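The complex appears here minus one protein chain, its other protein chains still in place.
On to chain A.
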Amino acid sequence: MNSSQRGFRIFRFAAPQVFYPLAGRLAPWFAAAAVALTLVGLWLGFVVAPTDATQGEVYRVIFIHVPAAWMSMFIYLVMAFWSAVGLVMNTRLSFVMSQALAPTGAIFCFVALWTGALWGKPTWGAYWVWDARLTSQLLLLFLYFGFIALTRAIEDPRRADRAGAIIALVGAVNVPIIYFSVKWWNTLHQGASVSLTKAPSMATTMLAGMLVMAFAAWAYTLAVTLWRVRPMILERERHTEWVGEVLEREGGRK
């Protein structure tokens, strides 16, 4: 088999009637992984990881704060990626994918801000400060809201797809700004404790708990996005024979 044939086989999964049942089969596995990882992560975070020498117990917010913040940025980049694919290759499933990701990204973005506020009060003395990291993260939340509102407000799906894709692509510029804000500006928010280039500046068990929770957030995002995208695909493809069959099979079931 040559490589172009193999490439064609991979693209087969981009066909809605192939992707729909595949998503349905994969989602429960990702959900199970998310539950298992969360349990391990919480055990590491609350039982194994020691009390922080300077912050005491309040630092345990980190096990959701950092994974949620990472996920909120990563999901936005994935949305921008699918939007670009959709615009370039004119594949409609790509736009649907980016729209299915948006609510989960918005939730993680809110969680990052919320947990950050609750962590900021006891450590900085303020729930909120207008520093570069916090402000750019708040902007990300508004970009999510803008994307969701715009794609839902426009009736014509083709125009909604394109308008959303433009917000996703333009807004993606904000993600590196969030990430590097703690380096570029003098922020109250601390710099990265974990980076690819240097050893992490935290206890190994704390780091392990945080990373396991980050994987849990990944697995959760995959599960919930696959569940959300399925009815969206049916909606888009409702004129086709295969959706008719799915509806007769699944719609009658209680």
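Points to keep in mind about this one:
The working rule: a contact is a pair of C-beta atoms (placed from the backbone, for glycine too) under 8 Å apart; a residue touches a chain by one contact, two chains touch by 3 or more; residues count from 1.
The rule we apply is simple: contacts and distances are computed from a predicted model.
For the omitted chain of this complex, the UniProt record lists the protein as "Heme exporter protein D", which is one of "Putative sulfopyruvate decarboxylase alpha subunit", "CO/xanthine dehydrogenase Mo-binding subunit", "Sulfonate ABC transporter permease" or "Heme exporter protein D".
Taking the complete complex into account, A:Gly56 is the one of A:Pro21, A:Gly56 or A:Pro176 that touches the chain left out.
Residues touching the missing chain, restricted to chain A, are 46-47, 49-51, 56-58, 60-61, 64-65, 68, 103-104, 107, 110-111, 114-115, 118-119, 121-122, 220, 224, 227-228, 230-231, 234-235, 238, 241, 243-245, 247-248, 250-252 (touch as defined at the top).
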